[in-house]
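Only one protein chain is missing from this complex, and each of the others stays in its spot.
Order as written gives the chain letters A and B; numbering starts at 1 within each chain.
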Amino acid sequence: MAIHQRLKERNIELPDVSVPAAAYVPYVQTGNLLFVSGHIAKKDGKAWVGQLGTNMDTETGRQAAESIAIDLLGTLQAACGGDLNRIKRIVKVVSLVNANGTFTEPHLVTNGCSELLMHILGDAGAHARSAYCVAQLPMGSCVEIELVAELL
Amino acid sequence: MAIHQRLKERNIELPDVSVPAAAYVPYVQTGNLLFVSGHIAKKDGKAWVGQLGTNMDTETGRQAAESIAIDLLGTLQAACGGDLNRIKRIVKVVSLVNANGTFTEPHLVTNGCSELLMHILGDAGAHARSAYCVAQLPMGSCVEIELVAELL
Partner (left out) sequence: MAIHQRLKERNIELPDVSVPAAAYVPYVQTGNLLFVSGHIAKKDGKAWVGQLGTNMDTETGRQAAESIAIDLLGTLQAACGGDLNRIKRIVKVVSLVNANGTFTEPHLVTNGCSELLMHILGDAGAHARSAYCVAQLPMGSCVEIELVAELL
């Protein structure tokens, strides 16, 4: 209920599960652990193209990371049969920021995702994390984020 | 049996477990989960050197990723005491493509690995995945792939 209300307050409508652009599946569950594939940032249904330090600033990257959090929640909702309350805990987030060798704020970009997960899921949203800059991402997307969740 | 036949049809002979070039082990099992170390692409027993976007094209990268899938299956076979039917599921693949900042097809390169895993292992081979471009890899190898598998 609380999760539902917090989504509503932020006017967030969760999308359907993100369909992979290649030869893999959006998530695999093993025991109580759910491994979710990397989700790239999208805008208007296409890759949100950009590179931090080259042609995108930290604040825009942060918004892209936040939009990925919404897509990840959509995928999690599908994996949970529609009920996000089945998420016991977001265990681990790995965030890949498309950047050149001068951009040193992948952690600030990634906060856009981490903070939304924590806002929407509450304590269950607090996660371990790694964030770093990579040379490029699929279709030129600016950010890609994957996660591991524990289900009830 | 089916796995054995599909390997034979493709004329694939699995290698022994890949020996790490540094201070670690090829895999660790915890519970039913097997964490397999990153395997770099090799050619004639040495690192398959190349960088996508600089001096290697997508199709060659894809072949390199497919060759890693064979090495990963060799390591999995060793971890399973010789019986690949003990693999319940490939849970997660992470693929690192050695590329410069202009190459945006790490997902297509990685399909070379994902498709072979799915072809050989059937449904058990379908996995969650992340694929992205990194600045360099050990010994200049063009691709490195790690995975998590669930064993029966």
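Criterion: contacts are C-beta pairs under 8 Å (C-beta built on N, C-alpha and C of every residue); 3 or more make two chains touch, one makes a residue touch a chain.
Remember, predicted model here, so these are calculated numbers, not experimental data.
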item: Those residues of chain A which, in the complete complex, touch the missing chain; value: 31-33, 53, 89-93, 99-108, 110-111, 114-115, 118, 126-135, 148, 150
item: Missing-partner contacts on chain B, residue numbers; value: 20-28, 30-31, 35-38, 51, 54, 94, 96, 100-101, 134-140, 144, 146
